[in-house]
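One protein chain omitted, others in place.
What follows is chain A.
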């Protein structure tokens, strides 16, 4: 199976590399021309006369030097250009640009005394110029100069910081990431006011040139993992990155697994929590979903709220989640195994009632289960992307299909409806949505195993599942740690959540350095005094 994938992949890669070598562009950047007209014509040609390209030409200084302000409409803040670039250059120029301008001094003069905009730099070749222009910066070109000024005037319609839609909490911050990278880094910076927070940025995607930022706290995050993240991101050679899902598939350790080995979240507090544990966040421009690596199995069972609630209820909720994991995975297959192979294991009274219900059902248990499970999956997928107006129709029909009507029609037994409903509810409990995918996929494999080999099949399936989970790694960290390689200290924050004053150390599996997160003795004295 894997070898087939590999072969197909190799073939595709070979074809691609041939194509790539053909359209390879020379790397030498083209310098700006001496004449401004030539520069403007060149830009118009390159950008194909796009309608959003704005070029405002004007005359500068006493010598009436021709100049132009160039920007992409929609990506810039027009007030900025109006007030801090055009106004000083055209109206207030006379006061400053009184004397004849020496060519060398012109730029210094402009930067020092005319342009009142915060962030500026010089540009001398077309490649850099396009890069700045297309990311929303404004270019100032002047005739008889082989360089231009880039002024940061980025400003576009932004969704703003809103409440995250995918992970809701009862208690905790209601802020969610937005689509703009800067806003997102700011949200994290606001929560970690430490000089050691590092933000490394790079661009990925030959066409989209998407900004990607890597965030970590130096001294807590493992350098080996940081290096590995850089290496893996640099090796990506794709035309476009539209969402963090692209990166996720490229940087995960093992492609052929249903289990997620990269964590994502829309919540800044969750990401900051991860960074403080020594993990590394990857923010991608254009998506509110921020990645967090390394991601271990248990991370998908933990929610940020676990740390905001009292420890006892958090522990209980976590145990509940693990229970739900097994229920969502195994209940349909156990139902099949018990009803078709191990009837003796069902208590007699229950067996009689089950037998009575199944009397009128025309299908064997496996068909019954598959019918209902597939139906449910269809309903779920349909409900997800439907317009809201149709949603209610789906839920009514759904209730009929998986419900009393199906039982009355004699298609399925009543017990089956309960089995499917419990499975469905259980698979919704995970705080991170992508843990429900492997459960959904593997559920069908277990149904198959149970229908062939009964409980023996389920048992073997669980063995294989455990092997598979233990063979996974996320950025070098064993996926099942701290359960797989067992770590007693880390058990304080795995299935259980000890009170905060006992969580002295960062988790061993991700935080290798600077492990102490709490000085245990500090606030003790105060409390003792209070009790006195």
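The working rule: a residue touches a chain if its C-beta (ideal position, glycine included) is under 8 Å from a C-beta of that chain, and two chains touch if they have at least 3 such contacts; residues count from 1.
As a working rule, contacts and distances are computed from a predicted model.
S.K.: According to its UniProt record, what is the protein name of the omitted chain, chosen from "Endospore germination permease", "Regulator of SigK", "ABC transporter ATP-binding protein" or "NAD(P)H-dependent oxidoreductase subunit E"?
M.R.: "Endospore germination permease"
S.K.: Out of A:159, A:174, A:190 or A:342, which touches the unshown chain?
M.R.: Residue touching the chain left out of view: A:342.
S.K.: So which of A:29, A:118 or A:485 would be touching the chain we can't see?
M.R.: Only one of A:29, A:118 or A:485 touches the chain omitted from view, namely A:485.
S.K.: Looking at the whole complex, which of A:192, A:382 or A:455 touches the chain that is not displayed?
M.R.: Of these options, the touching residue for the absent chain is A:455.
S.K.: Under the stated touch rule, tell me which residues of chain A contact the chain that is not displayed.
M.R.: 341-342, 344-345, 347, 453-457, 459-460, 463-464, 466-467, 469-471, 478, 480, 483-486
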